[in-house]
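Since the structure comes first, as structure tokens, the remarks are kept for the end.
Only one protein chain is missing from this complex, and each of the others stays in its spot.
For subunit A:
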Amino acid sequence: MVMSLFLAELKRSWIQLVRYSSEVIGGMIGTTIIFYGLFLSARYIAGPAFQLGDRLDSIIVGYVLWTLMLFILGDIAGGLQQEARTGTLEQLFLSPYRAPTVFLMRTIASLLLNLAINLGILLLILLLTGSQLRFPPSLVFPLFTVLLGAYGISFAMGAMALILKQVQQLLGVFQFALLFLFTTPVETWTGTARTIGWLLPMAPGAGLLREVMARGAALNWMAWGLSLINGAVYFCVGIFLFQWATQTVKRQGKLGGY
């Protein structure tokens, strides 16, 4: 049952991706150029002594995770807002599958496509900057915990989109907070800051990814366990908020955007 829904969502995402591929390619090139611009200006300011070494690799990991996060956020929060505006949202809520199931299937389906696009962005950046990231298979574990957190945050923002309807500006500001979150090396923090680092959404998983991919360290399973708990908690909170928002909006009669 849910499998057919997943396949239908996969097909829908694929069709839209192919049909509107220029939008996707434009987005890919755009995000790469922004990064390259940042990279060049940093080098210009720092002068010829510009040596980032594994710091550069860390920043690339953070940046690419950030773009992945933005895709997921756009899928859920942006998608909800857009469908409320065009009027397909209420049709989705007429499904015997519950709304979180529909949206989860939807974003997991487009995740496959998003991952492929992100890999493209990553390769472009590697080519442009000459960075040497490592891709050990164990990276899927921390990636998974980052994704859990990303979905949780996106569902929470989706809840906000349902209730407020206008989240465009909010999303804009929020994106910069996320960029900060993904590029700050919380894994190197110590003391109380370290504890806060464990509590921030997605930060532990992102830290592990930097260690594995940029510094070539082995995966610390203990730390991974903690990042899994972190991801799971944010995921559950996100789904809970989303459910709560749907009920609230159904009570206010504003699901379709009165």
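Rule of thumb we're sticking to: contacts are C-beta pairs under 8 Å (C-beta built on N, C-alpha and C of every residue); 3 or more make two chains touch, one makes a residue touch a chain; residues count from 1.
To be clear about the criterion, contacts and distances are computed from a predicted model.
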| item | value |
| --- | --- |
| From "ABC transporter ATP-binding protein", "Pyruvate dehydrogenase E1 component alpha subunit", "Electron transfer flavoprotein subunit beta" or "NitT/TauT family transport system permease protein", the hidden chain's UniProt protein name | "ABC transporter ATP-binding protein" |
| Residue of A:V102, A:L126 or A:L139 in touch with the missing chain, whole complex considered | A:V102 |
| Identified contact with the non-displayed chain, of A:L7, A:A193 or A:C236 | A:L7 |
| Residues of subunit A in contact with the chain not shown | 1, 4-5, 7-8, 11-12, 15-16, 19-20, 86-88, 90-98, 102, 247, 250-253, 255-256 |
